[in-house]
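With one protein chain removed, the remaining protein chains of the complex are shown where they sit.
Chains: A and B, in written order; residue numbering restarts at 1 for each.
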Amino acid sequence: MRYTARKILTLLVTMLVVSLLTFAAFDMISGDPAATLLGTQATPEKVEALRTEMGLNRPMLVRYGEWLAGFFTGNLGVSFQYRQPVQALLGPKMLVTLCLSLVSFVLIVVVSLPLGLLSANGKLDGLHTFLNQFCMAVPPFFTGILISWCFGICLRAFVPGDFPGLDRNLGKSLVYLFFAAVSIAIPRVAMTVRMLRSTVISEMNKPYVRTAIARGNDRRQVLWGHVLKNSLVPTVTFLGQTMAEIVAGSIVVEQVFSVPGLGRMLVASISSQDYPVVEAIVVILAFWVVLSGTLADLVNRCIDPRMGGIGK
Amino acid sequence: MLEIQDLHVKFHNRDREAVSGVSLTIQDGEILGLVGESGSGKSVTAMSVAGLLPRKQCDYTGRILLDGQELLHADRSVLREIQGAEIGVVFQEPQSCMDPLMKIGSQVEETLRIHTQMPKEERHQRALAAMAAAELPDPEGICDKYPHELSGGMLQRAMIAAAIVNRPKLLLLDEPTTALDVTIQAQILEMLKKLNRESGVSMLFISHNLNVVRKLCRRVAVMQRGVLVEEGDTDQVFYHPQHPYTQKLIDAIPTRNRKEERP
Partner (left out) sequence: MKKRNPYLTVGLVMTGILTALIVLGFFWTPYDPNAMAAGPKLTGPSLAHLMGTDSFGRDIFSRVLKGAGTTYGIALCTVAVGAVCGTVLGAVTGYFGGIVDDVLMRLGDVLTAFPSILLALVVISLLGPGKTGNVILALGLVFIPSFARMARGTYAGLREVNYVKSARLMGASSSRILWRHILPNTWSVLLPALTIGFNNAVLAEASMSYLCIGVTPPDASLGYMLSESQGMFMSAPWYALGTGLTLVWMVFGVGLIGEGLQRRGGGEV
């Protein structure tokens, strides 16, 4: 219980620090939002009036506090580009990215866990290594282009560049996201298989496995009864990181497949220097990353009773 | 009951044979001590008996007979029937030799789960009895603990309990007390003696410490560089060593003890 509480506290503190850093960085860099909002109509008096109206003359920490309060009550500021509240812009996009991430995650888990366990017999080491390195070398956007061509244009499984929309056609949207997820998943599957394989092999060489064999377990019983549970902790940690990496992958892959998600919005907003939107997306994604790490820690705590005393 | 005939083991990645031509016998209900410095091949001998040799990484010849059944070249499936059922093994470092994520209770019961059709409740009772025989205090409570929650001595007792729960004929003890401090070491030796007296289980006790072996075993065998250099009655070996290596081992025991104990 104390472990859980401490982890959640760490999560909150981390988020606070990350959001403060983000806020401060964008506050310094983004210039004067009042001037930006007024654009060509800006006169010194008008800018000054708007600054006072927007509360920009107050100290940064106060504004940070307000922004943070806004973040939790669903008020993320106004986009420079679209002149719309940020939360209205991001809401539907978040859902799309969440779907894409979950589909990718499920895909990675479903494919890599059996493959990792199968490959853990220690045979064909060379082939595994070459295949692994190759898969890790294929960038998601290149796979994405190939998949769009092969499955989209040749096999007509989906129409590249035409995302149906989750609310309009859920089934077709999921098929569309599935192909995007494949290109995110390939390098991560390779990494997960590699990690799982080396974990299981190294666990197999531990002394407790010898004890288990001396008690009359066969190979299968050793693997399922003992080694698997012991391999689970590093695996869960790794999957937590995978969750974070998927978000990164989705930024690029959304662009390849024209999926209207957070990542695509982020890239567009960076190009147009739409700072309120960038800021909000960065904090949302950061929260996602930190949250998946914490979740992995909490799951591990249930698996391994030794954690909690010394765990970081 | 156990007969090792001319055992040779050579690992592929070593030049020298780990065990070269060892022959030993253990009678029913006997405790045989096997002494030697590290690397003398005593553990490899025990591992061969327990069927734990990494078969692909070594060459082995000879015969190991347990009540007439050949073990060294036996099929893995045959071996599995014997491991845990007829031969129990206790290793040196209990902290790393117990599965860290499995409760003590399940680990003690494991051989029963594998080798018998016993119902759950009976298994539990047998486990409790074995733990009591290994002189673990509060067996019921310890069942629910994980290895990291126990001290080294307690864990070693748990490991002994796990080894004897299925009432094997032979117990292999590979330096079971080396990692423990002296008082606990003495307690465990006493407990093993009692176990041997009461259940009649034969034991092969491996140690580099002649003094420990002397407390427990009537008969002792001394190994050096894979060869059996001396074998015989413990007192005989202790007071009238025939081989210079045995003499060296005896000299390595702190002198004060030896003089005091000498009649």
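Observations
Heads up, the rule we're going with is that a contact is a pair of C-beta atoms (placed from the backbone, for glycine too) under 8 Å apart; a residue touches a chain by one contact, two chains touch by 3 or more.
Only a predicted model underlies this, so the values are computations on that prediction, with no experimental measurement involved.
For the chain that is not shown, the touched chains among those present are A, taking the whole complex. The missing chain, though absent from the display, is touched by one residue of A:Thr4, A:Gln81 or A:Gln273; that residue is A:Gln273. Considering the whole complex, the residue from A:Ala35, A:Leu102 or A:Ile145 that touches the absent chain is A:Ile145. The residue touching the chain not shown here, chosen from A:Ala25, A:Val62 or A:Val106, is A:Ala25.
Hidden from this view is one chain, which touches chain A at 14, 17-18, 22, 25-26, 29, 125-126, 129-130, 133-134, 136-139, 141-142, 145-146, 148-149, 153, 198, 201-202, 241, 244-245, 247-248, 251-252, 255-256, 266-267, 269-271, 273, 275, 278, 282, 285-286, 289-290, 293, 312.
Heads up, the rule we're going with is that only the chains that are shown with their structure count from here on.
Note for the complex: chain B touches chain A at residues 50-52, 76-77, 80-85, 87-89, 91, 93, 96-102, 110-111, 114-115, 146, 148-149, 159, 162.
By the touch rule above, chain A contacts chain B in their complex via residues 206-208, 210-218, 221, 226, 229-230, 303-306.
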